[in-house]
Each structure stands twice: as C-alpha cells, then as structure tokens.
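The complex appears here without one of its protein chains, the remainder shown in place.
The block that comes next holds chain A.
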Amino acid sequence: MRAALPVLTVLAAILLLWYLAVAPMNIRGALDLAERSGRAVTPETPLARQDVSVWRLMAQNPGQIAAAYELDRPRLPTPQQVGGELWKTTGEMALRGRAMSKRSLIYHAAVTLRSTLWGFVLGTALGILGAVAIVYSRVVDMSLMPWAIISQTIPIVALAPMIIVLSSQLGIEGRGVPKAIIAAYLCYFPVLVGMVKGLRAPAPSQLDLLQTYSASGLQVFLKLRLPSSVPYLFTSLKIGIAASLVGTIVGELPTGAISGLGARILIGDQFGTPLAIWAALLAAALMAGALVTLLDLLQRITLKRMGMQA
C-alpha cells in the first residue's frame, strides 16, 4: 500500500488543476447564459466579450464564476459532473437491470473490450512469432525489422479508415474484425520489440553452457531463451494492451460506428453533449488502468512463482 500514496498525491493534484481550469474554460458560457436570463454582465454582449480575456471576464463578473461550475453543456465539465454522468450511464443503469442497453456505457465498454482483447491476442501472437523468427534468422531480422519499424510511423488514424473500408469490401460484417486488426496492428510492435530483446537476453556464456551439453536448438529455446524473456514479455504486454485499446477506439471513430466507447465519443461530439464524451473518455481510461493493473498482477504472480523476485 506504500505505492498508493504517490498515486493518490498525483491524482489529487490532477483533480485540483482540473477544478481550477473549469472556471476560465466555462466563464464565457456562464456569462452567455446569465445574459440570456436577464442578469447584468460586463461587457454586455457576446460580441463585446469576445476580445476580453477570460481572466478579465472572471475579474469583472466574480458573481458568475460559481455558475461556470454548473453548466449543462460545459466546455470543461467538473470531475463531479463527469463522475455523475459516468454513474448515470453505468451503475445506475445496471441497478435498473439495463446494463446491456444501448444507452449504457457498460454495453459500449464491453464492445470495446471485446475488440481490444481480440486485437491483443492477435497482436501478441504475431509479435511473439515475429520475434522468434527475427532471433532465429538473420535474413528475417534484416528484412522484417525495418518494416516493423516503418509500420509504426504510419499514423493509425490514417490507416484505420482504410482497414475498415477494405474489410467491408471483403464482405466482413460489422466493425469487430477490422477493429481487432487495428488493435493488433498497434499491439504487435511493442511485443515484438520486447520479445526480441528478451529472447536475446541470455549472456553468451549461458548459451555456451548449453552448448557444452550439446543441447538442441529447441532445448536452448525452451530452457533458456523463453524463460529469460518472460520479464520482457510482461513489460511489453502492458504496453501492448494499452495500445490495443487505443487502436480499438480509433477504429470506432470513423463515421458508421454506433457502438463502442470511441463511437460514444464521436456521437457526443456531433450532438454537443460534452458530458457524454468525458464519461466515455473516463470509462476508457478506467478500462486501460484495470487491464494494465491486471497484467501487472499476473506478472508479479508469474515471476514470483518462477522464483525471480524476492
């Protein structure tokens, strides 16, 4: 639990900054609203206010600052508002037995999670296979590695719509498959790099030792290279699962998607409901945190069982 303290401190700092930022971000909206409901604000018209900095607006209308924290459609909602919206679309719906309704974020999170996990499994498998090929073949090392690196320089937002269009051209129904492919595309690289490093981790003397036993290539792999790579693998998996989630959400952004956290973000944007965007964002962040934490736990347990950590 010693680890919790720094985390909580950072969290508190973030929340504080967030609260402080709400007033300047929303003061214009608050003044517009007050003006429409007939209260006196300075300057009096939106046009006149346009050239005045938010700091001056706040100084000239101290009475309206509180209203900046209670807007229905704020530019920047308060953490409370986001939390409230999140609860309304998750816990509250679950309590009413409608967790899987299309309006529930639980449903959308489940859609995103499914693609994320498929992409993660696919990407991890590809990454590990690629790493084995690279470590065991110089030719593959020289030919595959540059492409793997180049693949990561192509912005995923440019690639995602192409993958979606292509897969629908191929007659693949729905978004699940292309989303998983995009997720795998982002996930395989960290796994590949980590596993190459891990499989190459054994010192020359450790390889020599096995050679003095005339060990076969398979034995070297199973008894030395694979166990050596486990810590590296887990580090990569944690990066990989977060990348998968990002990939899935990016895959849900192009128009046409109706379910998933990414679609919620897009729809929130189109319909001008910032609270929905923020709630979906927070849900995505929580999901990423949970997935990484889970892998971290798995890493600890595995390494402990392997005797590698005190």
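A few notes on this one:
One rule holds in what follows: a contact is a pair of C-beta atoms (placed from the backbone, for glycine too) under 8 Å apart; a residue touches a chain by one contact, two chains touch by 3 or more; residues count from 1.
Quick note on the criterion: contacts and distances are computed from a predicted model.
UniProt lists the omitted chain of the complex under the protein name "NitT/TauT family transport system ATP-binding protein" (options: "Assimilatory nitrate reductase catalytic subunit", "Acyl-CoA dehydrogenase", "NitT/TauT family transport system ATP-binding protein" or "Sarcosine oxidase subunit beta"). Within the complete assembly, A:211 is the residue of A:9, A:101, A:137 or A:211 that touches the hidden chain.
Of the listed positions A:132, A:164, A:224 or A:245, the one in contact with the omitted chain in the full complex is A:224. Seen across the whole complex, the unshown chain contacts chain A at 203, 205-206, 208-215, 219, 223-224, 227, 230, 306-308, 310.
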